[in-house]
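Dropping a structure here in C-alpha cells format, bear with me for questions.
The complex appears here without one of its protein chains, the remainder shown in place.
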Amino acid sequence: MSEMPAAARPTRRRVITEEINDEAPRASAYVCEAASCMSAQAHDITLRLGERAAEAGLTDVMIKRVGCLGLCAAGPLVEIAETGQLFGHVKPDEVEGIVKALKKVKPTDTRQPQGPFFEKQLRVATENMGRIDPEDLDDYIERGGYEALKRVLSEMTSTTVRDEITRSGLRGRGGAGFPTGLKWTTVAKAQGTQKYVICNADEGDPGAFMDRSVLESDPFRILEGMAIAAFAVHATEGYIYCRAEYPLAVARLRTAIRLAQRAGYLGAGIAETSFNFDVQIRLGAGAFVCGEETALIASVEGRRGTPRPRPPYPAVQGLWDCPTLINNVETLASVPTILRKGPEWYAGIGVGKSKGTKVFALAGRIVNTGLVEVPMGMTLREIVYDIGGGIVDGRPFKAVQTGGPSGGCIPAEFLDMSVSYESLIELGSFMGSGGLIVMDDTSCMVDVAKYFQDFCRDESCGKCVPCRVGTTQLYMLLDLITRGEATMEDLAQLERLAGIIQRTALCGLGQGAPNPIFSTLRYFRDEYLAHIVDRVCPAGVCTITPAEVMA
Amino acid sequence: MPIPYTKPPAPSDDKRWKIVQTRMRRGGDRPAALIEALHAAQEAFGYLDSEALNFVGDTLGVPHSRVYGVATFYSFFTLKPQGEHTCVVCTGTACYINGAKDILAGLDRALHVKPKETTANGKLSVLTARCLGACSLAPAVIVDGNVKGKVNVGELVAQLEAM
Amino acid sequence: MSTVFTFRIDGKDVAGSEGQTVMEVAEENGIDIPALCHLEGIHDRGACRLCMVEIAGSPKLAAACMTKITEGMDVTAHSELLLEYRRTVTEMMFVERNHVCAVCVANNHCELQDTAEELGLTHFDLPRISPKVDIDASHRLFAIDHNRCILCLRCVRVCDEIEGAHTWDIMHRGLETRVQTDMGIPWGESTTCTSCGKCVQVCPTGALFEKGRAVARGSKTRRPFLPWMKVVAEERGL
Partner (left out) sequence: MSKPRVATVWLDGCSGCHMSLIDMDERILDIFERADLVYSPLVDFKDYPEDVDVCLVEGAVSSEEDLHKIKMVRERTKTLVSFGDCAVTSNVPGMRNPIGVAPLLDRAYRENVTLNPQIPSEIVPKLLPASTPVHRVVKVDVFLPGCPPSADLIYTMLDDLLAGRVPDVAGSRFGR
C-alpha cells in the first residue's frame, strides 16, 4: 500500500496546517459532514479536497469537517470560511473549483452576504453549527464553549442560575413550551437526595430533524447545557435518550462524552470544583411515544415505553421515582449561550411570551429544504419564501404543517402571521419540535390527515382505550372519506369521536392525535365535502371508488 | 434475605455472547439494562431469537414474559432473521408527500415484497421507518446502512435487483 | 395519624385520608364511578378511561383511580358529558374485538356487559374492527379467548403482584397488543404458571375462563382475596 499523503488524514481538523505549521490558516474550507450531506458522500469530498490541496502545494489552508451548514437541499456543501463563498452539490471529483477559491483567499477578505437563507437567520442554539468540528473539544472551547459552565461553577449558585434562566424567558423547545426556569425550580425544590437530568433526544416527529443536526454538529453544547442544568437542580447523573435511527448523532455524542470526561468537563470534580456530573447514553428502539416524558422514563428504566397519568410529574417523581429534569435537545443547547450573553439579551429577542429563537426544519415542497434558526415572531411568509426560497416548481402554496402528528395545517391566508407558541395554538396548530412541512396543490388535505392518523394508530402504545381503539376508528372513517364512500353522518361521527379522544386519552400522543383532523376540517372542510358529496379528490391524490362498484 | 441467584452461562461458546454479556455487565446486570442488552444481542446476531431473549432475561433477572413484551413493543427489534440485504423506506411526512408510497408500491410490483417482509429467495428485506431525519433528501431510503436521497423508483429497483 | 381531607364529589361532602384516591373515597361513600381496569388490591394504571372525572379548576379530566385527594377539591363524577364519554369508551371496548355476549361463558357475569347496561349503551355507532384473534386452550384447567379481552391487564398485575409468578405480560403495541404467557408461548407450555387461577378470577369478561363451563355458566366467585393480601402485605411492612 502506498503512503497516503499527509493531507488525506481525514478525520483531523486542520488537515494540512497541523502537519506543516501551527500558524492560523490563510484560507479554510468547511465541509459539511452532517447526516444529510454524509449520505451524499461528503466525507469523500473532505478526503479529496485534502489530497488536491496538498498536490497544489497549499500549505496554509485548512480543510475542516464541520456540522450542518443548514442548506441541506444543496448538499453536499463546502464553505470557504473567510469569504463565505458556498459550494453546493459538490461531487468528489469536482473539487478543483474549491481549491482555486482557496488559492485566491486574501487576508483582507471579509465574509460576503450569503443570501437571505443565511442572512435572515439568528443563531443561538445552532451558533456553532457548520463552524466547528463536532469531534473536537478544542474547537468548541475556542468558540466560547464551556465559558458558561465555568462561570456557573465559579461565580454562581444554583439559585442564580435558575434565576437567569427564568429571566431569559426560555421555554421548552420540545413542543409544549413549558417555562424552563419554572421546571428547573420545581426539580431543585423537590424532595430527594438523588436527582437526574435527562436530555430528550428522541426526536420522533416525522419531518423534524433539528435535534439530530444539533447533536451531529455541536454535541459538546448539549453536555455543557446538561451540566449547567444538573448544577442548577442538584443532580449528579444524566442520561441522553437518543433515537437509534440517528447512528451518526450517537457516535458523535459518544466521542464528545469521552473527550469531555478526559478534559474534566464531565465526571468527578468538574473544572476543578467539587461539582460531579456524568452522562450516559440510552438508545431508543423505534417508539414515537417514548418522546412523552413518562414513557421515556419507562424506556430508560428498561421497560415498555408506555406513559402513565400525570401527576405526579417527573419533576417530582421521575426516573427510579426520583425528581427528574427532562429537557429537549434544543432547550439545553440554548442554555450555554443564554448564560454567556445574559438573560436580558435573550429575552430581548422574540415576541410576547415567546422569547428567543426557534430552530425549524424546512421540508416538503419547498426549494431550500434544510435547517434554520430564526427569532420568534418571524412571519411564516418570511420563513417559507425569503428563507425557504418558495415552493418547488413555482407551484401555489397550500399549507404548512407544524407540530408533527399532534399539530395542524396552516393555510395560505395566515402566511403573514408571526410564529410563536401562542399564535400557532390560536390557529389550531402547535409548535411541536419545529418541523415545518410545506405543501402545495399536489397534496390532498384529507389524505394528509389520514397519513397522520395512520402514524398515530401505528405508534399508539395500546395502553388506554381511546387511543388504542379510537385512532384506528378515526383512520377507518378517514379512509372511507378518501375512497368517496362516506356520508355526512360519517363526517359528524369523525368530529364527535375526535373530540372525545382529545379529552379522554391518557397522554399527549392520544390527546393530540385528532389535531390534524381538527385543523384540516377548520381550513379545508371544502375538500372533505368534495370527497363526500361530489365524490372527487380535488388534488387528484385519492382513489375514489367508482359509483357502479358501490351500488 | 434474598435467595442467592446464579447468572446463567452463555448458551454456546459463540464469541458474540461475550459482547452481549459485557454490555449487560456495564448496565449492572440489572433489569434496567434490558433494552441495552437487546440492542447488543441484535447487533451481534442480526435478530433476537428466543434463546437470546431467555438468556438476556435470565441474566438480568427479568421475567420472560416481560422480556418478550419489551422486545415486541419497540419496532427497532426484530424477532425474525432478516434478508441478506435490507432496504429501509422512510415514510416520514416529507418523504410521504414526495412519493414514499410510490416507492413501496414499486418495490412490491417489481420484487414482490411488502414492508416487514423478506423476498422469497431471502435476499432482501424491506422495512419502513418513521422519519430518518433526512427530510431534505426526500424521498429517502437506507440500503444496507447507506442513505440514498431523492430516490427514483426505477433506479432503486435496478440497484436492489443487481445485489 | 394521616391528615384528613374534606372535599366534594358530585356536590356531596366527603372525607378521606391523605394518600387515598378519589375512587377509594367515592366507593366508601357509595358513589359509583364506572371502571374496568381498577381492582382493589392491585396497582392502578389509569388505562380504561371510564373513571374519568372533572375536577374544578383543571382543564383536563382525571382518572379517579389514580388521582390523590386534596383538601377542598370539587369533583364531578357524573355529568351528561362524562356519560357520553364513558358510553363511547365502552363502545370502543366492544367494537375493538369480537364480543358476542350470546355465546360467552361470562354472559350475565360480565363487568363489560354490566357497564354497558349501567351507561345505557344500546347499540354501536363506531365502525367495527373485527380483527382475527386467537383462542388458547392449551392450559389443562383454563383457556383464554382473546376475542373477549379488553386489555385491562388485571391478569398481568395479579400474576405479578399477588401470585409473584409474572407469567402474564403483554406483547406488541397499539391495536396489536395481546396478553401473553412467558415468551408468547401457549399457556399450557408455560413453565412459570402455577395454575393458581387468580387471573381467571379477576378477569372482568369471559376472556379468561375455566374449562368445561357452558355459556353463561362462567360465574366468577369473587373471593375477596386481593384486599386481604394487601392487608397482610401492609402488616408485614412490605
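Labels A, B and C are assigned to the chains in the order they are written; within every chain, residues are numbered from 1.
Keep in mind that, in the parts below, contacts are C-beta pairs under 8 Å (C-beta built on N, C-alpha and C of every residue); 3 or more make two chains touch, one makes a residue touch a chain.
All values reported here derive from a predicted model rather than from experimental measurement.
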Inset, instruction - Could you list, sorted by label, every displayed chain in contact with the chain left out? - result: C
Legend entry - Options C:22, C:101 or C:179, residue touching the unrepresented chain: C:101
Legend entry - Touching residues on chain C - with respect to the absent chain: 94, 98-104, 107-108, 110, 113-114, 116-117, 120, 122-125, 128, 130-133, 216
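One rule holds for everything that comes next: only the chains that are shown with their structure count from here on.
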Inset, instruction - Return the chain whose centre of C-alpha atoms lies at maximal distance from the corresponding centre of chain B. - result: C
Legend entry - A-C against B-C, pair bridged by the larger set of C-beta contacts: A-C
Inset, instruction - Could you grab the centroid distance between chain A and chain B? Build each centroid from C-alpha atoms only and quote it in angstrom. - result: 24
Inset, instruction - Go ahead and note the Å separation of the Cα centroids belonging to chain A and chain C. - result: 40
Legend entry - Where chain B touches two or more other chains, by residue: 66, 69, 73
Legend entry - Where chain A touches two or more other chains at once, by residue number: 287, 304, 458-459, 461
Legend entry - Parts of chain C lying in touch with chain A, wherever the complex brings them together: 45-49, 52, 61-63, 66-68, 84-85, 88-89, 92-93, 95-96, 125-127, 129, 150-151, 170, 172-177
Inset, instruction - Report the residues of chain B in contact with chain A in the complex, numbered from low to high. - result: 31-36, 38-39, 60, 62, 66, 69-70, 73-77, 91-94, 96-98, 129-138, 140, 146-149
Inset, instruction - Mind listing the chain C positions that touch chain B in their complex? - result: 160, 166-173, 180-184, 192
